[in-house]
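One protein chain is absent from this view; the other protein chains keep their places.
Chains: A and B, in written order; residue numbering restarts at 1 for each.
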Amino acid sequence: MNAFNFLTPPRGGKPRKAGITMVLDKGMGLQAARDLMEISSDYVDFIKFGWGTLPLHRRDIVMEKVEMYRSFNVEAYPGGTLFEIAYINGMVPEYLEEAGEIGFKTLEISNGTVNISNDEKCRFIEMAVDTGFNVISEVGKKDPALDSQLDPEERVELVSEDLNAGASMVLMEARESGQNIGIYDSNGNVKEDEVNYLIEKLPSDRIIWEAPQKNQQVYFILKIGPDVNLGNIPPEEITALETIRRGLRGDTLGKVNL
Amino acid sequence: MNAFNFLTPPRGGKPRKAGITMVLDKGMGLQAARDLMEISSDYVDFIKFGWGTLPLHRRDIVMEKVEMYRSFNVEAYPGGTLFEIAYINGMVPEYLEEAGEIGFKTLEISNGTVNISNDEKCRFIEMAVDTGFNVISEVGKKDPALDSQLDPEERVELVSEDLNAGASMVLMEARESGQNIGIYDSNGNVKEDEVNYLIEKLPSDRIIWEAPQKNQQVYFILKIGPDVNLGNIPPEEITALETIRRGLRGDTLGKVNL
Partner (left out) sequence: MNAFNFLTPPRGGKPRKAGITMVLDKGMGLQAARDLMEISSDYVDFIKFGWGTLPLHRRDIVMEKVEMYRSFNVEAYPGGTLFEIAYINGMVPEYLEEAGEIGFKTLEISNGTVNISNDEKCRFIEMAVDTGFNVISEVGKKDPALDSQLDPEERVELVSEDLNAGASMVLMEARESGQNIGIYDSNGNVKEDEVNYLIEKLPSDRIIWEAPQKNQQVYFILKIGPDVNLGNIPPEEITALETIRRGLRGDTLGKVNL
């Protein structure tokens, strides 16, 4: 039972279909990660080991982290950049095998940095799905100059292709910073016109909006609703984000209903 | 005994009448919080469980955190927003009861988000004091548009009313960010004219200035002195703030005397 439990209802149990929170782990120690899960795992659905961090960590520690997260019903998965690195090394089959052996059940397939056509990306989505993985794909480029060439119509088309290829969800790229990328300007403010278009055209229950900054989280929760799917949340913001979803913080108090 | 103890005198023991530091806990795990207290609890007087975070955490963990903090002579208390949520739910009596049962001895009474007149707020301060709580009140609005309508004269008047109603200390609102709110502009810089007025009119030993950013802490320490009361300090800045108070950092070295 929670403290002051009469002030807010409990959140629906996991696995969830909506209101998904994906957190970014960029190298937390095992004990720190466990300690955080003890207090706030209820509000986390996925945790991404950011970009190519995994090959820098001992395999046994990674396996323990994956298992530990799963014991809290949180699915950990490797960042899409790691898949892209396997691709340029010609080692995608080895990548899938190692991911399975480590204990991952979800993978991210992206072409944010490496030059992979979306057709080819979709074949890898199919391959990973056929191998038994849940696949989350990502749409967007990590280089702001390249990313700005993607117009909203194209983004919608790419999302659609990824979903057709078997991705269960699609991430809208915003990197760790949430600045000067995709739907955010260089100050992290939302480009409203683009977002309005995307919201209208995209199946919102299949989209995870990367929204690392608080003002971005507030924006989407007020715009789409408290059960919007949000990603790249910093670990120290897990509880804070959930208060925004529930109207337990000034920014959304009295304005939402989860 | 401290390392290099001949380079700075020890700080006066707690409970302190001046130089109070209030830290913001927005969802730290129990072990992380204890680990931080082991090394730096001497420099913390109060720790606030930010806004409405508490109902998202298990009651037993919260109770353990409160007790753990107290074992280091640090008083934990719930953010004022939680009181306001209880108010709009018509559950203030239940709120006071649960707070007591969890082990809180200090409460924050505010009207930063919910529309509560200051008269009514003062009656809740009295009620909480009568129930046996130490009350810290807060002056300021969380919405920048509303907050900017409060002129300095009014802030002084509100502080005075809260103190007369029984608050032991009054917080000057600056939220977690310290930007675009109260005495700070959108870059977090201090509005000097307003602060000069407030310093002149307010009883500084009863005021806690929320000052989450380093430049704000340096400002108040150089302006008012190293034993100014400061709040909303991020946990990872506890030691850093104390070095600023003591002249153990470049910004204040040779300029202060605590």
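For this structure, a couple of remarks:
Please note the rule applied: a contact is a pair of C-beta atoms (placed from the backbone, for glycine too) under 8 Å apart; a residue touches a chain by one contact, two chains touch by 3 or more.
Source: prediction; values computed, not measured.
Between the chain not shown and the residues A:A3, A:M22, A:M37 or A:L54, the one that touches is A:L54.
Only one residue from A:I102, A:M127 or A:L222 touches the chain missing from this view: A:I102.
Remark: the residues of chain B touching the chain excluded from display are 1-8, 31-32, 35-36, 38-40, 42-43, 214, 236-240, 242-243, 246, 248-251, 253-254. Interface with the hidden chain, as seen from chain A, comprises residues 26-32, 50-59, 61-63, 78, 81-82, 84-86, 88-89, 91, 94-95, 98, 102, 112-114, 142-143, 175, 177.
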